[in-house]
Structures are given as structure tokens and as C-alpha cells.
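The complex appears here without one of its protein chains, the remainder shown in place.
And then subunit A:
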Amino acid sequence: MKMVDVKPMNKDYQSSLISLLYQLADDDFILAYRGSEWLGLAPHIEEDVAFSSISQDTMGHAAMFYQLLSDLGEGDVDDLAHARPAKVRKNAILLEMVNGPGHYLSKPSYDWAFAVVRNYFYVQAKKVRMESLKNSSYDPLANAALKVNMELYYHLLHWKTWFVQLMQAGGEARKRMEDAIHRVWDDFAGVLSLGPLGKELATFKIIESENILKGKWKQSMKPVFDSVNLLMPEEFGTQSGDGRKGVHIKDLEDALLTLREVYQTDPAASW
């Protein structure tokens, strides 16, 4: 299902656009996968329904971004999602990290605090991007952003509710949330990064600059942090490396092996 007939465009414009689309698609793809691993393991049944619904939406967003890439001549969407090796993937490393020790099939000891913090901070960053992309110079992406943004409203509300409640709960909940927050800070610069072509993306007005977007993220989070007595750090880290450059940890390799298992039995099958 082709979304757009692409008109010829400036070569540098096109390569910047493509680099951004890979980040958007790969981010949503791997985080939706990590979300799906929680199915049946969430704290209660209503959360199972909600989290799996959010993950399904998120996978839908990834599919749409892969479609935009396909329309630009990057190949088949199923191949883009399943066949690409880890080293060409552009998702932030924070989003590929395992949910916790163990495996969903045997002795999962997943960290709910990490899930809440990672998802909340990521969804707010995605929201800031979508708001900016609504004014993108690339119309098909602006249209997609408007669509994604409407669904994000509910995702953001969901994670914010968990975040505030667990932060205000005190005791062990607060302690575990703070541990998770520190882990997320260590690699959150990787999420906010627009990759090696960030400058070009802003020049071509495909999306606003990384600095503007980071400022908007902080601005939207500040009142929430104030309400739960949490300080906003000056800087965020990329301790595990820069996923936008294709650097990844073993967690991504392992995830790819699992998620492409069925696809690889017959890559030519029609889905």
C-alpha cells in the first residue's frame, strides 16, 4: 500500500529525510517489541490490556514510517522491519535494552519502574517530535505526524499517570523509580539525538533543531517533575553508545533473533 507518489527532490534533502525516518521507525519498532514482551506480565490485567494496546499502536506507527521509507525507494516494508542487521538500525540504545533479567518464557524478573520511566520519557520526546513534524517541509511526514499525534495523547496520559503515582507513593516504589530514572538519564541523550544529519534536518526545515526539541522536552516535563519533587538534570548521557550511528548492544541482536524467527522461515511469504 503505497502512501505517496514521491516527487524528485534534492539529494541532500532526501538523505537527511531518510536518516530521520529510520530513527523514527526503528525507535517505535524496537520499543513496541519490548512492550509486547510484557504481555501477561504487567502488574494487573487492566494494565495488560492498556500496555498491549499502546504497543500495537506504536508498531502501527513504525509500519507507517517504514512505508514512508519504502515510498522513497528504501525497499519493502517487511524487509525494512525484519531483515536489517543491528548495525544499520538507528534506534536509540535505551529503547533496545531488555525489560529486566530473565526471559518472558522463563523466570521473567522485569522491572516495572524502568518500563514506566523509559516509556514516559520516550513518549514525551516523541510527542515533541510529532508536534514539530506537523510543520515539516515534507508533507507526507507532516500528515503522518498529525495522525500519530492523536494516538499519542492517550499514551502520554497513561504513562504520566503511572509515573506520578509511583513517584508519590514513597518507600520502595519511590526508590525503584529513582533507580530507573538514573538508568534512563545515562542514555537519554541518545533518544533526543537527531543523528549525524541533525543540522541538515533543521536547515531543510524537515524538523526543528535538536536543541529546540530538547528545550521543549524539558519545558513539558518540568511541571511534572516539580510536582513529584524531582530535579531536572542539566545534561543527559549516551553511556552505552550512540544508536543513531548504528552502535548497539547485544540486547538488540538477541531481540532481532527472536522477532525475525517466523519471518526467516520464508522471507518471500505474503503477510
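The rule is simple: a residue touches a chain if its C-beta (ideal position, glycine included) is under 8 Å from a C-beta of that chain, and two chains touch if they have at least 3 such contacts; residues count from 1.
Definition applied: contacts and distances are computed from a predicted model.
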I notice the complex is incomplete. Of the names "Phosphate transport system permease protein PstA", "Cell division ATP-binding protein FtsE", "Phenylacetate-CoA oxygenase subunit PaaJ" or "Glutamyl-tRNA(Gln) amidotransferase subunit A", which is the UniProt protein name for the chain that's not shown? "Phenylacetate-CoA oxygenase subunit PaaJ"
Which of A:Val123, A:Val148 or A:Val184 touches the missing chain? It is A:Val148
Out of A:His158, A:Arg183 or A:Lys216, which is the one that touches the chain we can't see? A:His158
Looking beyond the chains shown, say which of A:Ser19, A:Thr58, A:Ser193 or A:Thr238 touches the absent one. A:Thr58
Provide the residue numbers of subunit A that touch the chain removed from this figure. 1-3, 46, 49-50, 53-54, 56-61, 63-64, 140, 143-144, 146-151, 153-154, 157-158
